[in-house]
Structures are given as structure tokens and as C-alpha cells.
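One chain of protein is taken out of this complex; the other chains stay put.
Letters are used for the chains, namely A and B, taken in the order the chains are written, and counting of residues starts over at 1 for each.
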């Protein structure tokens, strides 16, 4: 891998475990010994179909620390809306199609990063990453997934680095738990997280209420990763069982999969679930120093109580910071 | 020209044909042999009164590839609205006047780029470029027109380069055709395009339905350019006549000039014109390998059919890409 330039960073599953470890070593190497001129004159284009805070700031900072530059395009804000439907008759709000927009933007830069959340209507379409696959086809330059319908590989890589820094053992128990949120959120982070933890070799438990089981394809992909790494993957709706002996509680909000795309059904289903706000009692059966992870943004006292976020269990700031070094490694592999 | 710094890039008509060719040679030279430190520490200020995709990305990338930097100001988004009316009593939404705003921004940078579309109310005012002339007076730094009421010289220069790359002969037939769009769009690109093609020496035909003739001043300016270059300029509403023998079909949407600024009259007029969507049959009488040009953004299956945009005739992506090298040449001439 060291001598091959990476062209795509779309899904951690596209890489071997050894390749991921190599990226993490590069992240560390760039932190230990900065390469301030590695990407001089290189340009990163960033396209945000959806809002961002960490992703925008950490990618722009990553390029700057390697000597490069970046530009930001936000369809609908400063740029017109971009149509994504194939064969659209474009009489609506969108003035341009991604079939023109993406190739044009790609032609100006050396690597393109795109954030494009799930459509949230068809589970099959979202599982198939139909939008991101189109973008991939349209982009002749190296491409980074800054969160797609069902994936968030930059977050997954940052989280892996965080687990390593915390010296959480490979075979430790990692619980991905559903958490309450007023609205249905996409499946990208939970899907990426369960796969990442399985690929790292952990004993992964997905804890979620009825109606919020992760799609079978997501679970099967994680199980496959676990088989290769020596880890395991299971799921339950029993909080106590799930958390007993856990080293990590990774909290995340997501929408119903049983009634995918039906926001009314989702609202009814989650109406009684506001007690899925992570609080200290959740950690009764965990290892004493069990950690709380979350990809952020997090709604305080709704998804996770402030007593946790402000206490020693929370490692969310370190997760956020780790976006920077791992993305520097990805950009370096693509362009240096 | 090589030893004189350019202070303004407002209108291709401000330059001789030889000066334009020199800029195009510089664009090629910078592509063949990058000058990654030519504009180190130089700053480009970008002011967008109107939305942008290519323009923002290609200007920021252009500065970065020459070693410089840029900042972006979007009045109304992150910055308050800027008043443009002289002698305004500013009790309305705008918190600042361009008489203060433009000089302040210009003082921070080495070159300012401004996008300010037509007011769309007074044809005379727009033809006179009353707003851009004010901006020009207010800006003591080199200034780039990133699309004004009646001009878009960066697009015109990129299109000239595209024609050269395609080896379209100087005397070939170049048809600028009106195309359907749900709304009246400004005259900037058609005006710049007809002039550019005439200045290049082409046989230019403007094809448009009744009510959409380009203003006489625009046509006269193009005819003057044609006289100097050996080209010609004519206009018609007959599609077949216009396109017979054409090498290039440049499609563009614009609003009625007969009822300029009257959106209701424009709506009525265009109600029957939705068949002005460029499709393959339009090319029956053209040269076999005739090309389709468009400045983008383009509404698929409304202004141009996808069979054309996805086929071999369309060179719109190359036009978009060429914004980068020609703008690098302009910035280089201004600052290096």
C-alpha cells in the first residue's frame, strides 16, 4: 500500500485490516514529524449537501497543515441546489445536475470530498449507496466520503484511532447503543461504527429498542468483518445484558428501520423512548472505567446526559480531534 | 502587454485580439509549466452578490495553484446585504453601502473579483453596466468581472480556449441559440458569447424566438468586433437556416428584451417555447461533428436534452474546466 496511491476513501471495508493499521501509523507519523510541504499547491474540493462542523474544519485544517489548500461548495447556500435524480426533467428548484456539477468541481481540484446524507425514503436505495455511487462515477479525481447514506469512514477511522490511544484491547466489549433524539437520523454512523469495531476485532453488541434494529445487510457486513478479525457481533434490546462487562458505550441516534422513511411511524415509535438518554446508571455493569463515545453533534440531556459528557468517561473531544490526523493520513496517501 | 500589469478584467472588448491570444498562451504556458510560487502571499477577494459554483471553486483553485490565497464574501449570507443605490436613505434591509464595503474589502486584498448580476429592471441601466461601473470606481485594486449585468469575460475567455482546443476554425459557423428555461435569465452570457465569437473571427448567428432579440447595442458591439477580426454577425429566428453548416451550437437561456424586466410578459412569451430544448434533431443540418456548448448551469431536459449532454457533442465539461487555466492567466497578469 505504501507505494500505491489511494484513489477512493469510501468505505473502510474496501481496505484490509493491515491497510487500515497502516493509515493509522501514517496519522501518527505525521503527528510526530509534520510534513508541512507534502501537499504544496494541491487543492481539496469540499462539497457539502448537508451541514457540517467538524468535517469542514478538520478537512480544511488537514490540507493547510500539509501545505495544501481547499475550497468549499454548499449547494443551496451560495451555490444553487444540485439535482441528483437521474433523467430528471429539471423544472424545479435545482438549477444544475450533479452530472455537470461534480465533474466540473473535480476538474479544479486534486481530490474531492463529498457529504451526501441518505435520501431517507428507500432503505434499499440507501443501502445500495445509489447517490454516492453516481458521484463516484462522475468523479475522475480521488474521492473521499465525508458521510454518505450508510457510511462515514473518516469518523470510523478517527474512532479506531481513539480506541487505540485509549488502549482499549482488541477483544474488549464494544456496545453501540441507540440513543434518543427528537427526529429520525440517518444510519451512516451506526453502520460505519459497528463495522469498524468488528473489523478492529472487538466483541460488538448493538443495543437498540424494538423497531430500530440495524438492517440485516449492515449486520452481515459487520459479522463478516468480525470473522476475519476474530471479533464478534450480536444485537439485543436488553440494556443490562448488553452493557455488562463493556469497555465502551458508543451512543448514537438513528431512525426506525422497521418503518424506514415513515417519519410519522418513527415519531410514534420513539415517543416512549426518551429514557434512552445515556446516564451514569447505564454504566452499572460495565468495566469501571468504561468510556462513552459519540461522533457528535450530540444533544445534551436528550441523547447523553451532561453528567456523562462533562465527566471522565466521555472521550468525544478526542474522537473529534482525531478526525484531523486520520484525514491528514488519507489525504497524504491520495496526493503525496 | 507582457510587461504591463493588467489592472482591470471587465470586458474582453477592452483588449486587442493579440492581447487575448497572449492571455490564452499564458494559460497554456502555466498548464505546461506550473508556477506554484508565482503569487505567494497574494490575496484574492471574492464578492458574490449572486450564486456561484464554477466561479468560486475555479478562482479559489486558481489562486491556490499559483501559491496565493483567497477569501469569499457573500452579501446576505454571513454578511449583511449591501446597498447599491446611490444616495440611498438606508432604512431598509441593507446595513452597509458598497461605497464603504467595496473599498474596505479591496484594501485587504491584491485583486478583487465581483459578481453582480443585472438589476433586470432597466435595460438601459444594465447595458450601461451602471452597478459595475460604480464598483470599478470604488475599487483601487485590480478588479475582475466575475459576471456583471451584461458581461462574463472569464466565461468568454474559457470558451475561446475551448474552441481553440477543439481546433474549431476561426471562420467556422458559430450559432448562439436561445434555449428554454422556466424563468427569464440575464443577458450577460449571451452578450459576452456573441462578442467573443465575433472577436475570434467566427461567422456568428444568433438564433432566438421573437421577443428575444439581443439588444442592438450588443449586436453592434459584436459586429464591430467581427469587422476587426474578419468574422460576421447575423441573427434569425429560423432554426434550420441558422444551424445549417454550423460547427458549434452554443445554447443559452435569457429573458425577453422586448418587454425587459416585465416578468409577466416574459412568462407569457415563453409559455409556448418549451420546444427550444436542444435535442439531436437540431443537428440535422450542422457539420457532422458539430459541438454543443453551454456555460452551465444547465437544466437537463429543459434547456438541453440529456441525450446531448451525455453524448459526444457536449463539450460543457471542458468549458467548465477551462475557467481554471484562463483565470490563472488573468490573475498572473495582474499580480505576478
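List of remarks:
Heads up, the rule we're going with is that contacts are C-beta pairs under 8 Å (C-beta built on N, C-alpha and C of every residue); 3 or more make two chains touch, one makes a residue touch a chain.
Since the structure is predicted, the reported quantities are computational estimates derived from the model, not experimental observations.
Within the set A:19, A:41, A:60 or A:217, the residue that contacts the chain not displayed is A:60.
Checked against the full complex, the one of A:82, A:320 or A:335 touching the unshown chain is A:320. Interface residues of chain A facing the missing partner chain: 34, 36, 48, 51-54, 56-58, 60-61, 63-65, 67, 69, 72, 74, 77, 182, 296-302, 306, 309-310, 316-317, 320-321, 323-324. By the touch definition given at the top, chain B reaches the unshown chain through residues 40-41, 43, 45, 68-69, 71, 73, 77-80, 83, 87-91, 95-97, 99-101, 103-105, 107-109.
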